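Only one protein chain is missing; all other protein chains are in place.
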Amino acid sequence: MKNTFGSSVAVTIFGESHGAAVGAVLDGMAPGVAVDEGFIARQLELRRPFGAISTARREPDAFEIVSGVFEGKTTGTPLCILIRNTDANSAAYDRDLARPGHADYTARAKYHGFADYRGGGHFSGRVTAALVAVGAIALTALRGREIAVGTHIARCGGIADRGFADMDADIAVLAEKHFAVLDDARGEAMRAAIEAAAAEGDSVGGVLETAVTGLPTGVGEPWFDTLEGQLAHILFSIPAVKGVEFGDGFAMADLCGSACNDALCVENGIVRTASNHNGGINGGISNGMPLLLRCAVKPTPSIHKPQETVNLTTGERVELELGGRHDPAIVHRARAVVDSAVALTLCDALALRFGTDYLAGK
Amino acid sequence: MKNTFGSSVAVTIFGESHGAAVGAVLDGMAPGVAVDEGFIARQLELRRPFGAISTARREPDAFEIVSGVFEGKTTGTPLCILIRNTDANSAAYDRDLARPGHADYTARAKYHGFADYRGGGHFSGRVTAALVAVGAIALTALRGREIAVGTHIARCGGIADRGFADMDADIAVLAEKHFAVLDDARGEAMRAAIEAAAAEGDSVGGVLETAVTGLPTGVGEPWFDTLEGQLAHILFSIPAVKGVEFGDGFAMADLCGSACNDALCVENGIVRTASNHNGGINGGISNGMPLLLRCAVKPTPSIHKPQETVNLTTGERVELELGGRHDPAIVHRARAVVDSAVALTLCDALALRFGTDYLAGK
Amino acid sequence: MKNTFGSSVAVTIFGESHGAAVGAVLDGMAPGVAVDEGFIARQLELRRPFGAISTARREPDAFEIVSGVFEGKTTGTPLCILIRNTDANSAAYDRDLARPGHADYTARAKYHGFADYRGGGHFSGRVTAALVAVGAIALTALRGREIAVGTHIARCGGIADRGFADMDADIAVLAEKHFAVLDDARGEAMRAAIEAAAAEGDSVGGVLETAVTGLPTGVGEPWFDTLEGQLAHILFSIPAVKGVEFGDGFAMADLCGSACNDALCVENGIVRTASNHNGGINGGISNGMPLLLRCAVKPTPSIHKPQETVNLTTGERVELELGGRHDPAIVHRARAVVDSAVALTLCDALALRFGTDYLAGK
Partner (left out) sequence: MKNTFGSSVAVTIFGESHGAAVGAVLDGMAPGVAVDEGFIARQLELRRPFGAISTARREPDAFEIVSGVFEGKTTGTPLCILIRNTDANSAAYDRDLARPGHADYTARAKYHGFADYRGGGHFSGRVTAALVAVGAIALTALRGREIAVGTHIARCGGIADRGFADMDADIAVLAEKHFAVLDDARGEAMRAAIEAAAAEGDSVGGVLETAVTGLPTGVGEPWFDTLEGQLAHILFSIPAVKGVEFGDGFAMADLCGSACNDALCVENGIVRTASNHNGGINGGISNGMPLLLRCAVKPTPSIHKPQETVNLTTGERVELELGGRHDPAIVHRARAVVDSAVALTLCDALALRFGTDYLAGK
């Protein structure tokens, strides 16, 4: 479905980096969910570039709710949010020069040169602002059921954050942080690594780790709409994500079954597992334990070092030196996008399982 | 869509491990594709357990093509394949004991005890036999366009295979191998590791790496139906897959942009990249380079060591010692499933891009 | 989605008239619904040709439940039913002669001659047997919520049945009838008209009228998945259906608003409408009144009179005289198919609205 994702709760996105606006339509969200414009603004702020570790393009991200909200609450009908572009500068972009690591060449192959090439057009990470805006409403809806979502920068520039410990507390702390790490000292080291890369005209990547607490058991499908499959489907849309894993993920490949199985037990009458190597999902379905997933974020492809490329019209070899304003890292900004993508997907899975009123407000 | 995946070319699966049969409906496949029953049988054989490294359950996997084939070719209308179960032994399964690492508990939470629990029922890897059968037809259709798919065991039991080198040649060699490694000596070491784990009543996991050559440029979508997202969606359905990555994947998280960007160049008038860190995909769309992806396969959860679990009806604590016949590893068997899942997804993406006749036979 | 219909509850069909079998996969049906094989057989019998008013092809319609039923109840996982073909006679079919009013020519245009042409192949009404088989389970699931579905032959051969009066009683009576009319005398006249057409080598059409009682309010969507739109979507799949209307339908085109609006009132604390011109649906959503819809069924295109056509290979003009065994009317047989299609669609709409457990058995 291209720019629409989800079945019972679905999001449709539109817009280009240097066009009039980016936006999203959130459809199927339950009625009566409180729409807190301050919280939407806060989530957009978490995605917004800041300081020396981000691009100098500074969009205010003023948003307009065009439909779907009445008297401060969701109506249950499509909610459209529009975010105008105001600080676009197209001078640095050349229609014919494909930037390595970007979608410029594949966009040309698919759209035959009609796509808006400026700033990556519809391929730009700018579009994720719209996802974050509607994702804020999804996060609010989940909170109404005491489901919490939080993401931290598990790795960046070769430096590892500590892992989740007291998950609900950690998620609460992360919600307050612009640079989402659980250990601030390591966060400082990460920022230094980003700045060092920036100083060389280079960029760094990282890993984002997301936890979800409070998700009921029995959500998801054995085939093909496993929770893992649905979440990975949307997460790979986030520009620069090149890997997704759940629970212990790739690390399980080198372990024995006896080290990966989660023993079952009963706590306060509820079935739990003693460990959580499977990240809260068995057979594609939530088991009541916290969901745990990680996304690999490749280093931003926009770097200032000279790179080999070709002129897409003439086929000539070109040595490209990118001007413009670019992020030396996006992993810290992508974190708000991951939270939103996860929240939207869970809203859909919950509505499919328990009906469209499950997340409804009072 | 639960048990249906794909849009223009879609597959629907059904069946339980100890029921009458497993099967699949392949819908939307182009007409005129030769259906070679010998090749289907061969693909099923690649998935079938063998030797000391697999379960003792030995299904002949005799299949029946129920519809959609006429005079040896696909008709263009739904193709149903049925594979009867003949060697099921339900004695070892207990309705109330949730096996750790399995879906027994989540199945109970979702289906309230009505699901067939024997051998994991519909959650069983047995269902992948049906995927492999229709996947064989998808692989044939792709070959008609000179698109080749191949998967090797990149890691197993802590031992690494060599990587892809001459991809088309490597893919051709893998097609002949029951235990799909590129370096047979390392393959022997992997098999020894599996047997060692089996001797201890334990199991091992691994990593499968898949290459696709010949895929045209311009296939896939920027949002949400990126090639990565579509492939990951189906790959996470394969039981035990807990991670999926493309190109250099998680390794990119620790690298700089200058080490991850693929410089563009022109070879014989065609735009190529000098390296392939992005695994043939930029912005969700194929760039004409080989597709490269890896799946993390967790160790088989069915182990013979004692494990803690609970009786799902009484809530009592139980020490479980699994009898029955189990695989000490499935990574070598899952390889045929990954090939099939990838092939089916690419057939769908190609039909969406170039129309329903793109893969049609003559 | 071609041969798959539905979202939360979906049906996938396969098979050809003269192939090995026809069948269907019912996916997403709630667990615990009693599967009464006698009732499935009965529904198939209602669709089966009988007497002088039907084709002489007599399929026993023995069905096999391949998956999805355990201990007599639905498991919640895909339920596949297979119905073998046993009485096919392909001698009367010519690959190159397009029968007027049939899909022979369009099948050739779409599938380039690879489709099974015998008996119409996958286009055959024979495939509806599979819909009826899984539809029986949908009807059972609805009865568990006291939702009843019934269809009568409102017109046939120019003769009109009486309309619905006491709907629940009428639906109960129709369930017992092979030739589904509310007024048996008019039914006799219809059958005489069918026989008269048959005697001339011709065929007749008709109108089927369906009522649904007990449907809760608030089911359906304002756009695009209106109840009308979803129902019409599947109903137009039934071969020979060329029109669908709801409530007073086309008759409303000539009336004034004051004659079409249904005044609201309260009965026993429940909002009702005094009349039901809108057929139980306003704004695409159920209003708690009985659903009322009608399908126009064109006369069977297989007639024995000489007809003009062309040889699809040579392009030559041909005067066609169909041999073979054909139905002079299918409207009485299509009735069971309409019941099934309506029931499947409502199960889907209810599961989307109220969750996947809404129709679950105990």
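Letters A, B and C name the chains as they come in the text, with residue numbers starting at 1 for each one.
Note that in this section contacts are C-beta pairs under 8 Å (C-beta built on N, C-alpha and C of every residue); 3 or more make two chains touch, one makes a residue touch a chain.
For clarity, every value in this text was computed on a predicted model and none was experimentally measured.
Of C:I40, C:L82 or C:A107, it is C:A107 that touches the chain left out of the display. The chain that is not drawn here is touched, among residues B:G68, B:P222, B:G257 or B:P328, by B:P222. By the touch criterion stated above, the residues of subunit A touching the omitted chain are 1-4, 7, 10, 12-16, 19-23, 25, 27-28, 31-32, 64-68, 70, 73-80, 82, 110-112, 114-116, 121-122, 357, 360-361.
Where subunit B meets the omitted chain, the residues involved are 7-8, 77, 222, 352-358.
Those residues of subunit C that touch the chain absent from the view are 1-5, 7, 13, 98, 100-103, 105-107, 109-110, 122-123, 127, 155-158, 197, 202-207, 217-226, 228-230, 232-237, 239, 241-250, 252-266, 269, 271, 273-274, 277-279, 281-288, 296-303, 305, 307-310, 312, 315, 317.
FYI, only the chains that are shown with their structure count from here on.
Contacts with at least two other chains are made by residues 1-4, 7, 13, 110, 122 of subunit B.
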